[in-house]
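Omission of a single protein chain aside, the complex is shown with its protein chains in their original locations.
Let's look at chain A:
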Amino acid sequence: MVSLRERAAAVAGTVRDPEMPMLTLADLGVLRDTQVDGEVVVVSITPTYSGCPAMATMRDDLVHRLTDAGFPRVEVRVVLSPAWSSDWITEHGRAELRAAGLSAPGPAKKGPVGLTLSPTRRALTCPRCGSPRTEVISEFGATACKALYRCVDCFEPFDHVKEI
């Protein structure tokens, strides 16, 4: 017997990130919680970055998907703490990123933040040809969460989801 909460959580879990549609909000780690309170479904999401412009779309998509699935009232709450980390992207999500030609983030740095005056070094493999010989083009990519890389062997550029 599937509970109402489980059913609502399953529906919420199908909603995709508007910027990286290969990921569900659950895979991205943005979907924090789904509860059912009486006839209201309460979904909690956390922004990836403070200025994430996709929050409004995520909220609308959650409301529509749940309403279409027969839940009459949906409330989307913002959870600010703890702050989102790229470590929350699931293994499934990482596989989806690679399948879509993106490079998945490594472990996020923890602890005190030192000044880094040399370029960030990452040992990445090209998501297209698998070569370990890659170079950074820019630490700032098409969205706040991505850096732009290039494969030295197949020359294809690719996005790397940054560690944060």
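Heads up, the rule we're going with is that contacts are C-beta pairs under 8 Å (C-beta built on N, C-alpha and C of every residue); 3 or more make two chains touch, one makes a residue touch a chain; residues count from 1.
Please note the rule applied: contacts and distances are computed from a predicted model.
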Protein name (UniProt record) of the chain left out of view, among "NADH-quinone oxidoreductase subunit NuoE", "Phenylacetate-CoA oxygenase", "Protocatechuate 3,4-dioxygenase subunit alpha" or "Methionine ABC transporter ATP-binding protein":
"Phenylacetate-CoA oxygenase"
Using the touch definition from the top, which of A:V30, A:M55, A:V74 or A:A104 touches the missing chain?
A:M55
In the full complex, which bits of chain A touch the chain not displayed? Write them out.
42, 44, 47, 49-53, 55-57, 59-60, 64, 75-84, 113, 115-120, 137-142, 144, 148, 164
